[in-house]
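The complex appears here minus one protein chain, its other protein chains still in place.
Moving on, here comes chain A:
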């Protein structure tokens, strides 16, 4: 509110400052448009027009009633459009609304300062929603405009060139860049004490924690990125790239889901065998806590652990792009002993339903008493019979496995894996469904693997001593090219790959230059995520450790503070160049004299001459009038009378005065 009537507070807003403030506001609101209700844009246009009219003296400032009405109306609007006033989304809308509404009652420089600071804050919140490399580059624009507004506020009302102000803001930003780099490198990333709610994902696709027929086929329509992976060694064969996300053990006749026990029991027993694979993954936000890994993984973030069903999970959901490093042993032996509860879970079947499949399983069991032979026979069945791999499987009813195995025979990976697991369980072999991603697209530009949502996959693992859990993929029998070359090739021409996403660049892989452009751009983004966004926590420590050896956080903090202080000192030295200041001994002594008297509340106005000041001081400090007059007369004689007295004489007079004067006026 602008009721404060102090002179400084009511300084008017200069024209240049106002211009840049309006530009900055537009630039700050723009990146928020994607998640703001439309009426906010109308509100901004209205408020900006109103303020311009106020500035041209064509409109009055709003009175209290109008302000209260606007405030209540906006709050109500936020409540209606965001279903509440709490949470990140509603909070950001409220912030932007406040940022906009403050414009109409902005009268003085102080108000404009509030608007500018709100703008900086609103800009920071935009980073919560979009932190890509283009967005980061864009944020420099509103930043420069806000700085220009800040500078414009301090300029005289006569300054008329907004570009000069912008240039100054730009050079300020440039000068801040080294400091920013330093802070980026050294400033410790402190985890927030409370969990910051991430933006609610709208329509972001990804694996869910259960699987019904048709779920993964739906994912196959999405060209969105799931994660990127870089291997330290050579890239393994495609057919070995089974990225596990979840293990589904409970079947209710239609839906496969996780069992809660898997998260609670002891970590599984496994033996490292064969050559390890080292790789790092940058995961896109999934809002789920599980991490993607190849079997069997070790490492990852500090709070990640391997659960009993071999999935990797961390405490918090992945709400931001997250980088983690893993080492996997693909040939490891998994639970060779087996644990009774785990095997019991892997044999669970609903009590009723799918009678045909159960009967068939019993028959298979009769024909192949050896479990391994049974598995091979089952796989062979999928390969031999007329099963069809398709993104658009027919809808299945209650006995989904029966209908698929004996009637429709058209399905996507979840149909095959679900049916196989069901039959194996019915035949008494412990088995479960694994969901995740398979394969990925190799990006030669950056030597890494791109895994999209359409690479989502489901497969089967069964347990037999002495090997423990073994992975099999029935889809491979039906559509080997899906595993060997990828979904687009497996679907062939007749089925539209990504036909619901005409704008997805991944759809146009056949156009060579476009494909290369897409991959290069992705490589750039990947670098940004890995080296800029992912530079925190463990990675930061690793880099600092490689530079400074043993990383001591306190030492690093001190180093950072010292480095910043040293930089500022250097800049200050460079700006003020104290060694070039001419030595005016008389003036310096006079300044010391002034400082001495300032302790007694005597301040010289800039236009006050030495003698007038001395007279004033002598009246105020009559006990020391003599010493004060002596000094000033000597000063005048030397400075204006041209008497070549040594500066020492003046200094002596000053010292005499200093000895005579008490330290503070109160001690007299």
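Here is the rule we go by: contacts are C-beta pairs under 8 Å (C-beta built on N, C-alpha and C of every residue); 3 or more make two chains touch, one makes a residue touch a chain; residues count from 1.
In the analysis below, contacts and distances are computed from a predicted model.
Peer 1: If you had to name the missing chain as UniProt does, which of "Electron transfer flavoprotein subunit beta", "MoxR-like ATPase", "RNA polymerase sigma factor" or "Peptide ABC transporter ATP-binding protein" would it be?
Peer 2: Hidden chain identified via UniProt as "MoxR-like ATPase".
Peer 1: Tell me which residue among A:234, A:260, A:606 or A:648 touches the hidden chain in the full complex.
Peer 2: Residue touching the absent chain, from the options given: A:606.
Peer 1: If I consider the whole complex, including the chain that's not displayed, which of A:171, A:587 or A:619 touches that chain?
Peer 2: Answer from the full complex: A:587 touches the omitted chain.
Peer 1: Identify the residue among A:64, A:466, A:601 or A:642 that touches the chain left out of the display.
Peer 2: Of the listed residues, the one touching the omitted chain is A:642.
Peer 1: So that we can see where the missing chain sits, which residues of chain A does it touch?
Peer 2: 156, 158, 586-587, 590, 604-612, 636-637, 639-642
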